[in-house]
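A single protein chain has been omitted from the complex, and every remaining protein chain is retained in its original position.
When the chains are written out, they are named A and B in that same order, and each has its own residue count from 1.
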Amino acid sequence: MVRELLKHLLKRPATLKYPFEKRPPFKGFRGRPIWDMKRCTGCELCYKDCPSEAIEMIGKGLEAEFKHHLDRCLFCGQCEEVCPVNAITMTEEYELASYDRAEMIIEFKREEKASKNLSRSSKNV
Amino acid sequence: MVPEGVVALLEILLFPGFLFLIALAFFYEWVDRKLLAKLQNRYGPLYTGPSGLLQPFADFIKLLSKEDITPKAADKFMFSCAPLFLLSFPLLALFLVPVAGLKALISFEGDLIFLMFLFTLIAVTVFIAGWSSVSRFSTVGGVRAAFQMLGYEIPMTLVMVGPAIAARTLSISQIVGWQTHNAAWFIWFQPIGFAIFVLCLLAELEFIPFDIPEAATEIVAGWSTEYSGRKLALIRLGKDVELVLAASLITSLFLGGPNSSLPILAIGFFLLKTTLAVVLLTTLRALFARFRIDQMIAGAWKYVIPLAILQMVLIQLGFGR
Partner (left out) sequence: MSYPTIRIPFGPQHPFHIEPEYFMFEVDGERVVSVTPRIGYVHRGIEKAIEDRTFIQNLYLIERICGICSNAHTTCYTQAIEEILGVEIPPRARFIRTIIAELERIHNHYLWLGLAAHEIGFETLFMYTWRDREIVMDLLEMVSGNRVHYAMNTIGGVRRDITPEIVEKIRKGLDALEERMRYYKKIAMTEPTISKRTAGIGILKPKDAIALCAVGPTLRASGIKRDVRADDPYIAYDEIPFNVITYDGCDVISRLFVRCDEVFESVNIIRYAMDRLPEGKIRIKVPRRVPEGEAVSRVEAPRGELIHYAKTNGTTKPERYKVRSPTLGNIPSLCKMLVGGYIADIPIIIAGIDPCFSCTDRMAFVNVNNNKQWILSGEELRRYAIKWYQKE
């Protein structure tokens, strides 16, 4: 045990200086999901399968738009898996905490209205 | 010339008095935390000051500003007094130990006995602090502290007398003087005594493996469970000063103390040796699991006390001086 202890005197600490040093997530990490509204057909599958009702649908079919409630999201990836047209991708973003719940609703709109996206979604891209 | 009274006052207040000792206490807490972190493959304090040097001080300030709660059922007077005693006893004891130069601030024949008395008083105050908070965890912690004292007090006293017998004086300053004069350290003559002393100091400081009175996973924070805010800040500062006291006692009794009468050199030697002592204490602390109170006392009476007596016998027979 003594030898083990002394060996660590020269070693670099295993912990990271977190906010300054970040460990990149592995490939395939399930972070914040994003919708590609060009592909979305409005099939409602992601909305129906979401275990925590984090996905809110406004309108139907090709008109449908989404509100994603980050504060409820489990990051399970079920929406990504179930999407028949691969419109949903899980990004590698993981620093998603916020002081305000209102800030944690991310809207995904169709092309013509895309400019009105909430500030948060553009900030994070 | 500056009048002598002013010099004495400055000595007590600034150097090597209160201010210096308290700064040293914060510094050694930092050394302790940083080294422990290093041994455990972590960073330890990082951001306050250069590599976290000011972190203990920042913690102290922060605790001072926190709400101070006194439990309703507590014995208010004793509850408030205990933290003051816990800070002032080790500070007072430190005045008896030579820091800069060969002579301590207060030095008289028999100050070693007085220091032992202060050590006991600290343990008794811990018990009182636990008892007066009334909480069950504090009571158990306080009782454990008292029990633990029964275990380590006797061997510690015995081995502290060792150097005194060898140097034929009961004054710490003169023990240091003897070592300087004979250019010899007691650690070479009385290695058993040194080991036992370090072990007992671990118990006195409530470091692992003897952090039984404040074992976090068993009795929350032990005797200090109910303390908060300013009182807790004082207790923590007191603990740090106690660490300085422990380190400087190891230095004075066994490592030859500040080995020079030149103040600059003396303070340099003192800092070097006490830092070494802190490093030793910290490394030991990282090495063990916590003992149970019955195991600790049984161990102390079965092994440590006989060994301490053996050391005394050896000294009487002429080895170790």
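Assume a contact is a pair of C-beta atoms (placed from the backbone, for glycine too) under 8 Å apart; a residue touches a chain by one contact, two chains touch by 3 or more.
Values in this document were obtained by computation on a predicted structure and should not be read as measured data.
Contact with the chain that does not appear here is found for just one residue of B:53, B:124 or B:287, B:287. Interface note: of A:49, A:65 or A:107, the residue touching the hidden chain in the full complex is A:49. Checked against the full complex, the one of B:209, B:238 or B:258 touching the unshown chain is B:209.
The chain not displayed touches chain A at residues 1, 4-5, 14, 25-30, 48-53, 56, 72, 74-78, 81-82, 90, 101-102.
In the full complex, chain B touches the omitted chain through residues 36, 39-42, 136, 140, 208-209, 211-212, 215-220, 286-295.
Throughout what follows, only the chains that are shown with their structure count from here on.
Averaged Cα coordinates give chain A a centre that lies 53 Å from the centre of chain B. Considering their complex, residues 1-2, 5, 8-9, 11, 13-15, 17 of chain A touch chain B.
Those residues of chain B whose C-beta lies close enough to touch chain A in the complex are 37-43, 46, 283, 286-287.
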